[in-house]
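What follows is a set of notes on a single structure, which appears directly below.
Excluded from the complex is one protein chain; the other protein chains are retained at their positions.
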């Protein structure tokens, strides 16, 4: 652990070797990341953390790109409490995507998030494909407004994209000028809501159709990440469908559906009845997902699931992820991604490997 | 822990209150179990344990019914080592179903297992549906030989059952006289082999067809358990298919497919590349499976996955299992099922609940 | 320019751990610790623990040491993490994230709010009102620091208003073993006395083994009167009962330190929400843990409150 004696803090936002342009610099589609460590959506609120722990969090975020909590078209209350319970090496949650809705998000949080010195990956979910499209359109409109487009003067003022026409000249469409700063992650994998979302992400056809539709309103070269659920028979099939649909990267994985009973009443403990399991318990399962998907798709992967130590980071990179996200383990240390980035640098030096050489090495012949 | 001062052993095979006919007696189809605690296939070898730890293990087994390791039609070597690695609150294995084949099993182990003072549930797997049928036929033949049939004199001598004819008079078919002593568990859920097995159990149609075929060679009233995999999008669909196909009970769950890398070489550590995760890490996931399946099928369930303490036993029973199997946690204490049965008795007394009242209580309105 | 010390994740070392009745009193030295308000909490995680998450514990006391502080926690061993904490030995290390949450706002609590309809001038001559502190079980935890802060408000190092009210402590416990935990209040009451302030202390136990035989709310019913301020920490049922009792008395205001299962403590996870009186959900770690009675419980019917 990094112990800086001046304020006694255990970890800091920017350990040596993780500066932009350093040896850990990595590419996620059009986004350039100073290092491969980011946060998993819903497990780190940078604006809240900055209010509690100090403005250094927004000045020098402990993540190479920031992924806010899922935003939906309409505001949501989320599930009733209790929402959390610890299990063996894991955390079960049934948060249920509480959020202010995309309108408020664009008005209130987005301007501040665009001021961050790192890329932003907005995470969006919906309960029907239309809701996804409308929410993403609203977001794109806000970004076009704030940061501009090139290639067509009218796009920024039209919140509704033209319907998809096969064969239409892609080059003639307006290009987002912000594609190098802002990406989109579509959450088709939350197990804690009862329609849409994970029910889309468990079906390759629905996944394909949704990504197709989203590519219309979130055009190339802007980053479109599909966040997949592991609660499927064949994650390779869903991954391939997402890639065919137009995803530029995949995030693997969201939580595993589980259940905890109240030890006294013996009824389901969580307000949402079932919940999603995360934490070290699921790491081998998440690692398998990354490894298997890497065998089938060419787009970059974001490895997520139980990352707690630098060993986990190295494992996900070796299995084929280009970027690794810290989820629940970051609750114990909000600077964990930055700390792990520092330790990753050391690991690479000790192994005399570059980051590029490490990525996917588990697939090379022994 | 039970500490019997005479020999210092931490737990014994038959704690008070778990005798046959006591308050923990439970029914699994035609089998009467002295208590609801059994072992999970592949995690406890009673004959080996008896050789190492003493013949008390066969005289008074620490399980209410004994489930040997999976038997296949032909002998198998299993996967190359390493086969085991510990993960956070879990165990990853890629054993790969090594076994002597059904022929040797019937000749060598079966006679000794039929001498046990508790029911036997033979676990069978195959790599094609035909292999399952042939192995089960061989087993049934051995049982008919050893223990007899009633209803038809010729069946015992014919190892190959007549093909299924719809509408044929069921009552006229020979009935196994051993149905109250021996059950069959079909393993359609092992993630550590590369064909058959789990690939059948992930498909409701194949599951249905296999159980249909097996019901021909393993007729009512003999117990036919389908052991399901959790590596599916919709375990309820598979469970319903198994019930429709003729399963008399379901065992939930087998291991979750995962991956561990060697920390030095960064290549897959296990000989079988991927492996199956078991242990406390998966308990919330297994409990969810039992809870969800209980909502859809009427046949009894065997709850399996991460059982380590009496709290886990109570949870699985409350979620709807009639019987609970101890898997990897039994590696630390080969008498764990018996110890947990004793503790379950205490729990029921403390809660003033009968076993029947406990089973499924999580589904009752809060 | 000295760095402003602010909430952060720091490594602490246990310097002392002993029983306090059925609870444990754990003292942890934390370099760099930023001074806290009474009622704030910290997320604690023992190094090498099998627990995945940190757990929230009220800051029970805080004494400056060097560029940091020695913190005291009062821990009820109710489950795996709290048992582990309660049994630590000196030298054990743990991570401490804090101070977190909104604590007791003494400016607000001690402000001379006029009774409805009365003009401020009328208050000047009124008898000195009380600050009634109600603790249930381990709910006693936040009050040593509250007492110390009140004492220092009269000139000590802490930025607290001068205490214009006489503290009265009402502590409810299950039995004698628990009741021995009142010892944690001793330093605070002494410091108050040295600062020239009196304070009262009454105990109640469920089994009558110490003090009043019955619920602590029964003591409250006898003691509380118009114009008092009430701060409470304890089981949810106790808090609701306190509110049910007080909300009917004119010019009595209540603050409650509430609990919820937490993962992050800093507002990241949305896990610690509780329903407020207006039906909305609030994060206990950010909006609380101390909430006003109206916010938390509102105009709920009396029988609902005491259930």
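Descriptive notes on the structure:
Per-chain residue numbering starts at 1, and chain names A, B and C are given in the order in which the chains are listed.
The rule we apply is simple: contacts are C-beta pairs under 8 Å (C-beta built on N, C-alpha and C of every residue); 3 or more make two chains touch, one makes a residue touch a chain.
Quick caveat: nothing in here was measured; it's all calculated off a predicted structure.
Partner chains of the missing chain, restricted to those shown and counted over the full complex, are B, C. For the chain missing from the display, the contacting residue among B:85, B:135 or B:149 is B:85, taking the whole complex into account. From the set B:45, B:103, B:216 or B:240, the residue in touch with the chain omitted from the display is B:45, counting the whole complex.
When you scan B:95, B:224 or B:362 for touch with the missing chain, the hit is B:95. Chain B meets the missing chain through residues 1, 3, 5-11, 42-45, 48-49, 51-54, 69, 77-78, 80-86, 89-91, 93, 95, 98, 279-280, 328-335. Residues 48-50 of chain C touch the missing chain (whole complex, contact as defined above).
The definition used in the following text is that only the chains that are shown with their structure count from here on.
Centrality by Cα centroid goes to chain A.
In terms of their C-alpha centroids, the spacing between chain B and chain C amounts to 52 Å. Chain B has its Cα centroid 39 Å from the Cα centroid of chain A.
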